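A single protein chain has been omitted; all remaining protein chains appear in their positions.
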Amino acid sequence: MKRLSKQSRANFLTYGGVILVYVLLQLYNSQVGLSSMIQGLLIPICAYVTMALALNLVVGVSGELSLGHAGFMSVGAFSGTAAAIALQEVIPAAPLRLAVAMVIGAAFAALAGFVIGIPVLRLNGDYLAIVTLAFGEIIKSILNNLYVGFDARGFHFSFLADTVSDRLAEGGKLLIGGPMGISRIPIISTFTAGVVLVLVSLVIIFNLVNSRAGRAIMAARDNRIAAESVGINVTKYKMIAFVISAALAGAAGSLYTMSLSTIVANKFDFNTSILILVFVVLGGMGNMWGAILSATFLTLLPELLRTFNLDQYRMLVYAVVLIIVMIVTNNPLLQRTAEDLAERFHRKKPAQAGEGGQSHE
Amino acid sequence: MKKYLALLLALAMVFALAACANNGGNSTPSEAPSEAPVETPSEAPSEAPVETPSEAPAENPAEGATAAFKLGGTGPLTGPAAIYGTAARNGAQIAVDEINALGGIQFELNYQDDTHDAEKAVTAYNTLKDWGMQLSLGSVTSKPCEATAAKNFEDRIFALTPSASSTAVTEGKDNVFQMCFMDPNQGSASAQYIFDQGLASKVAVIWKNDDVYSKGIRDTFVSKAAELGLEVVSETTFADGNDSDFNVQLTEAKNAGADLVFLPMYYTPASLILSQADTMGYAPKWFGVDGMDGILTLEGFDTALAEGVMLLTPFNADAEDAKTQAFVEKYQAQYGEVPNQFAADAYDCVYAYAQALEAAGATPDMSAADLCDAMIAQFTSMTFDGLTGESMTWGADGAVTKAPKGMVIQDGAYVGM
Partner (left out) sequence: MTFLSYLIQGISLGSIYAIIALGYTMVYGIAKMLNFAHGDVIMVGGYMCFFATSGLRDRFADGSVAQAVIPNLAGLLLAMFVCTLLGITIERLAYKPLRQAPSLAVLITAIGVSYFLQNGAQVLWSSNPKICSSIIGKGVLSLGQLSISHVILLTVVVCVVIMLALTWFTGNTRMGKAMRACSEDKAAAQLMGINVNATISMTFAIGSALAAIAGVLFTSAYPTLQPTTGALPGIKAFTAAVFGGIGSIPGAMLGGILLGVIETFAKGYISTQVSDAIVFAVLIVILLVKPAGLLGKQVAEKV
C-alpha cells in the first residue's frame, strides 16, 4: 500500500515537472524571449520525448529491443498529415484539426503495430530486433512508392508509379507523392499541443505500468517462462504494450511533421530509430523521467554545439560525448559511489522498478 | 544512480537554455561567428572577374565599408550529402572574400550545417535568424530548402538558393529565388536535345527512387519523351543503401536494347554506373544532367570511362574563360579540390546579391524585410552574368532562365556540343 502511494506520488511529480517546465518556458518567452532556435526546437523536442516514452514502453518496460520504431512514427506522420490536409475545409479550426490528425495518425500506427506485432512478438532477443529493423525498412520502402491523392470524389491510391495525378478531378491535391513525400504542409503544430501529447503519453504509460496488465508485462520481461507458468498470456500483454507504443509514436510523428512544411519517408530510417533508442538507453531503461531528460538533452546538444563554431568537428564532438556518457554512467565504481550516496540520503530505499530493465539481454 | 544522472542532465539543460535564450534575446554582433570575415583572399583583388557588378561606381561607399550585410545559408556540412554543402559554402566564401576585398559592399557569411534534414535545416535557419541574418542563401538541397523557404516566406527574409531545384521550394513564395535550373526544365530540355540531335531511338532511364531531384527530372523527361516519340524501353531505379550495385539495372537496359542511357543523378552513383557498364562490356551513349558535373574531377576516377558522355550543365570547371579559371584556381588553392557546380552556383549567388544590392542602393542597416522588398524588385528586373550562365534573368516565380550548355566529354575534358 505504501509502495503504491509512493509510486503514484512519483508519477504526479513527473506530471508536475512537465507542466512546471512548460509554464516556466512560456513565462520566460513572454517576459524575456527565447531565441528562435530554441523556439523552433520546442515542437521537435516534444515529438522526440513522446517517441522516447513510447519506445521506453517497449524496450524498458516490456523488454523487447525494437530497432524500427521510426517506422511507426512515419506511418503516423504520413497518415495524420495527409488527413490534416484533406480535412482543411471540413475542420477550419487548426487545433481541432491537429488533434484529429494526431488521433488518425495514432490509429494507423496502432494498426501497423498490431499487424507487425503478430509475427514480431513470437521472436525474442536480437532476432526480434532485426525483424523490427526489417519492418522499419519495409515501411520506409512502401511509403517511398506510395502515391495518395484527394479530391471531391475521395481518396485515390497508387503504388510504384504515379497514376494518381492524372486521375485527380479539378481542385484535387496529390497528398503523398512517393519519394517526394508531402510538400507544402500547413504548420499547425504548437508547443502547447506537444506538451499535451507528452502528458497524455505519460498518463497512458503510468496507468498501464501500474495496472494488472503492466505487472504482467514486467513479469514476462523478467522471466517469460515463469510468467507463462503462472498463467499469464505473455503474447497478449506484450502486444498491448507494443500497440500502445506504436500509437504514441504515430501521434508523435503527426506532431513532428506538421511543425515542418515538408517530409520524406527517408527521414524515418534506421538512424532515427537508433537515435530514439539512444534516448531511452541513456535515460535509463524503464525510467520515464530519464527518457524525457535525455531526449531533450540529446536533441539540444548538437544544436548548442553550433554556438562554438566547431563546424565539421561538431558531430565528432557529439560522438565523443555520447561514448563518454555511456562509459561514465556504466562505470561500476561510479555506480557504487552513487548508490552509497543515495543510501546515505534515505536509508532503506526499496529497489526501483525502473532498474529492472537492466537485466535485458 | 539514474536520479543523479537525471539531475545532472537537468542542470546542464537549464544552464544551456538560459545561455541560449540570453543570446537570442538581444543578439549582439560581437557574438557572431568570426569565421567569415577573417579569412583574406590569397589572390590580389584585381584577379576578380571582370564583369563583376562591384566595379560599377558605389553609391554609398561610406556605409558599405564599415558595416556588412549578414548573409546566411544552410547546407549539409556533415553526413552523406556533405560534398554538396561544403562545396556551396566554400564557393560562397570565395565570392565573399573577393567582394569584401574590393572595398565596396561588405558581406559576412555564416553557413550552418543541416545534415540534409528538414528539421535540422529549420534549426540551422533559426540559428542564423538569431545571428541577425539579413539575406539568405536558402538551403543547398531540395527537401531541407522546402522547409527553410517556408520560414523565409514567413519571416520576410529574402532567399536565393544555389542549388535546391524542386518546384515546391519556390512555389507560392514571392521572396524565394533559385540560381540553378528547376528540375522539370532539365528533364524536358534533355529529352528535347536527344530528340533534336537524333541521338537515340531507344532510351533507358536509371533514376534515384528516393531523391526529389532525380525523380523531378525523370518525370518530365519521361513525359516529354512520350510526347516526342522517344521510346523509353527500360526504367530502373536505385535508392540510398542500394546505390553501389548497378549490374541489374544495366543488364536490363542492355537486354531492352537501349542505345542511350539517361542518368538524372549526381556524379557519385554515375561514376559507379559507368565503371560497372565498362566491366560488363556495355557501351551505350550516356546522357547526364547538371548533377553529373564533377565526374571528371573525382579523385582516382579513370576519365576514359566517361569518354563520350553527354550532359547539359550550366558550369564546368574546365571552361576556358578567365572568370571560371580564376575561380577554379582560387578554389583549388584554398580547399585543395576542384570545385563542382554547387560551388559555382553559390559563388554566383553571392555575386548576384552584390549586384542587386548595389543597384538597389541598399545599406547594411536596413531591416531584413526592407531588403527583401528591394531584392524582389531587383531580381525580377535584373540581368546577371555569372559562372553558371550568361544573361540570367528571374521570373516572379523565382525560377531562373539561363541556357544550359550541351557538353560532351572528349579525351577527359568537356567540349561544347
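A and B label the chains in the order they appear, each numbered from 1.
The definition used in the following text is that a residue touches a chain if its C-beta (ideal position, glycine included) is under 8 Å from a C-beta of that chain, and two chains touch if they have at least 3 such contacts.
Every value quoted in this text rests on a predicted model; they were computed, and no experiment measured them.
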Considering the whole complex, which of A:K6, A:R122 or A:R184 touches the chain not shown? A:R122
For the full complex, which residue in B:T127, B:S214, B:T237 or B:Q341 touches the chain that was left out? B:T237
Please identify which residue in B:T268, B:Q325, B:T363 or B:T380 touches the non-displayed chain. B:T268
Could I get the residues of subunit A that touch the absent chain, sorted low to high? 59, 65, 119, 122-123, 126-127, 130-131, 133-135, 137-138, 141-142, 144-145, 160, 224-226, 229, 270, 274, 277-278, 281-282, 285, 312-313, 315-316, 318-320, 322-323, 326-327, 329-332, 358-361
Touching residues of subunit B against the unshown chain: what are they? 78-80, 82-83, 86, 209, 236-242, 244-245, 247-249, 251-252, 255, 268-269, 271-272, 275-276, 278-281, 298-302, 337
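The rule is short, and it goes like this: only the chains that are shown with their structure count from here on.
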Whole-Å distance, subunit A centre to subunit B centre, using C-alpha means? 34
Going by the contact rule at the top, pick out the subunit B residues touching subunit A in the complex. 1-6, 9-10, 12-13, 16-17, 20-25, 27, 33-35, 77-79, 82, 86, 112-113, 115, 117-119, 122-127, 129-130, 143, 146-147, 149-150, 166, 168, 171-172, 209-212, 215-216, 219, 239-240
Footprint of subunit B on subunit A - complex, ascending: 28, 32-41, 44, 144-145, 162, 178-181, 183-184, 187, 256, 260-267, 269, 283-284, 287, 289-290, 293-294, 296-297, 300, 303-304, 306-307, 309, 311-312, 314-315, 329, 334-335, 338-339, 341-342, 352, 354-355
